[in-house]
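Only a single protein chain was left out; the remaining protein chains are all shown in position.
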Amino acid sequence: MKNIIVIALLLVVGFYLVDSFNYIKFGDNRLGAPSDEKTVGAYYLNNTVEKTGVANVITAIIVNYRGFDTLGEVTVLFLATTGLGSILYRRRKEGEHEERVTKESSYLLQTGSKILFPFVILLGIYVFIHGHLTPGGGFQGGAIVATGFLLMLIAYKNFKLGHNQLTWVESLAGITFVSIGMWGLITGGTFLENSFIPKGTLNSLFSGGIIPIIYIAVGFKVAAELTGVLDILLSIKPSKIKK
Amino acid sequence: MIIYVVIFSILAVLLVASALFAIIQKDLLYAVIATGVISLILSVMFFILQAPDVALTEAAIGIALTTIVFVITIRNTTRNEDEKEINSK
Amino acid sequence: MEILKYIGIGLVLLGSIFLLLGAVGIYRMPDVYNRLQAGTKATTLGAMSLILGVGFMEPEWLVKTLILVIFIGIANPLSSHVLARSAYKNNQMPIIKNGIDAYKKINDSEKSEEN
Amino acid sequence: MVISPVHYIAVPLLAAFVIPLFAKLNREFVRIIPGIVLLYLSYVSIVLMNQVSSTGTISEVLAGWAPPFGINLVFSAFSGFLASLMTFMGLVIWIYSYRFKKIDDEPALKFYVLFLMLITGAIGIVLTGDIFNLFVFLEIVGISAYSLTSFYRNRDGAEAGFKYLLLGAFASTLILLGIILLYSSIGTLNMADIAQKSHLIPTSLKVSIFILFVVGFGIEAEMFPLNGWAPDAYSQAPGPVGAAFSGIAVKAGMYVIIRLIYTLFDIEGSFQFLIVMGLITTIIAEVSAMKQTNLKRMLAYSSIGQMGIVMVAFGIGTREAIIAGLFLMLNHAIIKGLLFLSSSYLVYNDDNKLISSLSGLGKRLPLVSFLFALGAFAIVGLPPFSGFWSRLYLLLAAADKELIYLIAIILIIAVIEIVYYFRVINKLYFKDIKVKSDDVQKPSINAVISMSILGILIIAIGIYPDLVTSYLGNAADALLDKAGYIENVLVDINN
Amino acid sequence: MELNYLYITVLVILSIAFIIGMLRFIKGPTASDRVVALDTISIIATASLVFMGYIFNRYIYLDVALIYGVLGFIGVIIIARYLEGAL
Amino acid sequence: MDFGQYQNIVTISVYGSAIALILIGLYAVLIKKNLIKIVIGLSLADAGIHLLFVAIGYLKGGTAPIFSPSVVGENVTMVDPVPQALVLTAIVIGFAVTAVALSLVIRLYKHHNTARIDQIKSLKW
Partner (left out) sequence: MQTVSLLNRFIYTWVILFILWYAFTTSLEPAELITGGFVSLVVASFSYKVFTGSGLKIFMPHKLFFVAQYIFIFILALIKSNFDVARRVLSPSLPINPGIVEFNTKLTNDFAKMVLANSITLTPGTLTIDIVENTFYIHWIDVKSDNPEIAHTEIANNFEKLLLKIFN
């Protein structure tokens, strides 16, 4: 009975959604057209290169135009780590050592992860350093770096993760982000203003003023946070081992 | 470009099929793998819709990280939706 | 340069056909190990040659496509190995025609150690 | 450095990132830093409130891009009032929870970070001028609230947290859908720009967007029938967090709904809709409050009921009604804060938090019981406490618009409230002592201080309501002045 | 435009391969089979991303394909490790 | 890309699959009893939303809004960058919520030894 009610409800919702999307044509020349200066998207497309010196418009939006969102987003991840830690918190008993995986992985996987680990980390760092030139950026790069650590964590029984270093990286990256923002205020501009570092030439590595710096900070922070999340999750002890 | 019409419809059908699969399956591990597949397909769709950044993010978050989080949860809880004993095949 | 392009087109076509072959392989074969046998070889060669073909068609892309090719060359056999091993450890016995299963004894001894 | 609204967000975030580092030096920093931050924010509030009352609304541009291209913060008399209220409540609750014993048994570092972020997120919701940014702050509030709800390691904490999370995630899905529809129809996310262009949206689409947003934010604002999370969350969360929910998080949700109706969309019937929803919420909540045996749950339902009355006040829509509504919000924050804070000492050792276990506690915990009774008298609207004036203003506003049925319902609700609050007071003072003196937890000195601040404030406002009404008048004007809001935000700075 | 035919041919073949992989995924019958299917379709998708990057003529899209390949690999490893009983 | 007369099919497949994902996800959230299934439903609904976001930003014949060297100076149309930027944020937030939800599931399982809603009865649902 409940099933039928829910399906009916969802059908109504779906009908309304379909109806609403009738107004919005797919692939229509609606926004973003260079002629229409008024919409936000068009403004970004027409002005980003000139005003921020960044090739990737999405990066410009994320880090500069809507940089405040990104600050919030980084905070959300930070809070997720903190919340996870608080929800899954348990006191360590004396002499209890961390054991993430119960079995050592195969010899081949170990060798393979040895070789792929630096590759994945380098790839992640490449992605967030080139966030303003190519697709990707802090979040993606950070996630990739965390995935690289994940590879080691699940392949090795005793891979040690420096918790201290993680905290340091995370905090320093966060502080860098906020401080760069505050620097704009101190110098008499606005929060996160992209004015005190030269913008460089388009499509070179050192371009875009504070944008790459912030994205690198975000990258390190996200990498540290996600690695922290994975570490917390992987070191849960199952209460009972059920087959 | 009619080929994209074909690709879009194929991807859409596969997307919905794997979503249904994820919901219907009683074995949660299958459902988790299905969410991985959904991320994969979505990522391709984003790519065709000219959103490489989003495709990257969906791939980075959806395929590896979400999967491991779900897998750890299943490890620590139960693999069968109705919590009956299942053979571990 | 024209000739490179034609080589590239050939490689791309070959690659796509092998990818299809790999997919058919995992569909038709009877058990996990045989599926992996067919799937890995065909998809690895298929993906490598398709990507390399793109690299030949657009010579500026060659270096990066080479990286991808090398990565696939390392990662794909590796993942199929890990899958095969995990399937075996998950008690999924392969179809054996002649009773030749050298791996069984070592797997059994590992299991008895655990218990 | 000139003090500007962005300090409300940036400073706590900086502190939150710094705390894990300082915790390595000394654990005490973990507890102290949030207090310093909140003190600083109170200072910011005072400076900015003065500035607003002399020069008018402050619209701060972020990252140097003029709205609608960048994100902006709007500190008007209205949003500023709420932000200052939240800061103040945050400070008081921090004083209360400093070395709160139950929290110190758990990972305290995480508690203080999450608590600080809860306040920051709520202030961000109130100040931001961008609808997507608002969503981000809502998620900040959400995630810290889910984690705080399940902070204690008892059985039901996780359950309440999960329930809250489900509704919250559902809400964010709906809000995102609304944002998609909004952006695709007018191509902007800035709230002032939306307000300016909202007549361009086809009406049916506008109604869909409005419904999606109201349902989404209604969950945070405890609107019926989306408030199922509230009683569980309030009763399972640590005591100070319950106060923070009712004083801070809920206000943020309510703010958004008010903003939607007053500024963003002018949809016919939205005011009546708000009145109806408010009345339904109130009646159901107050009736359920009657039946509760759990003190915290009773307070939670009462809190929902109060938010319903606030909705009614804003649904009436005249200047007087808005003043009444804001006054109600202020009172609700202070008084409910006091009730939650004092009640968590009353039921300190009782996991079920039963009202029946309060029997005779008035003699064991005289001060706490007295403060609880004070709060109870204030919230049901007895003179000479502050609650009386807000009810009175509301009745007057309703009478102005000749909404007789409203007056009747509000009076009936007041009677219901009197019944169930007096049941508790009766238990406290006029029943035999059941509890041994060892079983009760004496409040620490800072807890007494924080509760006393709230108690004194209740009496002070009760005696001199003019202390706040002039501010509230400004705030109401700021809310009603839609054209002024748009004009203030959409000044071209960059071009 | 003789290249157009190439695009269409290759994309059609890849789509068919993708569908067949998905069929194996849905058919199962065991978890291992599904992961094998996931592995295969992630490789097919990586290859098609490279090819579509070529069609769209954007060099930067190659990055996406590269990362996609890496992450698909790690996703498969995760589930394999779980099936092994080690996680 | 111009889809010509097949525009409708593309529209239906993109919007349709996105809305279908949302509805399937919400169905799982409302009906399913297993907590993990519910979280899977949530992430499906999120995925649908993300697809919808990107779809409304798409522009016929547009390319990614990245002014890389091969594109600078040419007269190209680009898709709307704003929805893409928003959906990036939304994906990361969705992951954070999923992680917190699953950690709560783990804790619930530890307390109640079950992951089914109908067997967790200390609070009303």
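All chains are identified by letter, namely A, B, C, D, E and F, in their written order; residue positions are counted from 1 within each chain.
The rule is short, and it goes like this: contacts are C-beta pairs under 8 Å (C-beta built on N, C-alpha and C of every residue); 3 or more make two chains touch, one makes a residue touch a chain.
Keep in mind the model is a prediction, meaning the values are calculated, not measured.
Contact with the chain not shown here comes from a single listed residue; of A:N3, A:T111 or A:T187, that residue is A:T111. By the touch rule set out above, subunit A reaches the unshown chain at residues 106-108, 111-112, 114-115, 117-119, 121-123, 125-126, 129-130, 152, 204-206. On the side of subunit C, the interface with the absent chain consists of residues 18, 21-22, 24-25, 28-30, 33-34, 36-38, 40-42, 44-45, 60, 63-64, 66-67, 73-74, 77-78, 80-81, 84-85, 88, 94-104, 106, using the contact rule stated above.
Just so we're on the same page, only the chains that are shown with their structure count from here on.
Each step here moves to a touching chain, and the least such steps from subunit D to subunit E number 2. Steps from subunit D to subunit F, taking the shortest chain of touch contacts, total 1. Each of B-E and A-C has its own count of C-beta contacts, and the greater count is at B-E.
Look at the CA centroids: the one farthest from the centroid of subunit C belongs to D. Taking the mean of the C-alpha atoms as each chain's centre, subunit A and subunit D sit 30 Å apart. In subunit C, 71, 75, 78, 82, 85, 90, 92 are the positions where the chain touches two or more neighbouring chains simultaneously. Residue positions of subunit F with contacts to 2 or more other chains are 1, 3, 10, 14, 22, 25-27, 35, 55-58, 62-64, 66, 68, 79, 82, 84, 88-89, 92-93, 96-97, 99-100, 104-107, 109. By the touch criterion given at the top, residues 22, 25-26, 29, 35, 38, 42, 45-46, 49, 52-53, 56, 82-83, 86, 89-90, 93, 96-97, 100-101, 104-105, 107-108, 111-112, 120, 122-123, 125 of subunit F touch subunit D in their complex.
Contact residues of subunit A toward subunit E in the complex are 101-105, 109, 116, 119-120, 123, 127, 133-136, 140, 144, 147, 150-151, 154-155, 234. By the touch criterion given at the top, residues 52-53, 55-57, 60-61, 64-65, 68-69, 72, 75-76, 78, 85, 88 of subunit B touch subunit A in their complex.
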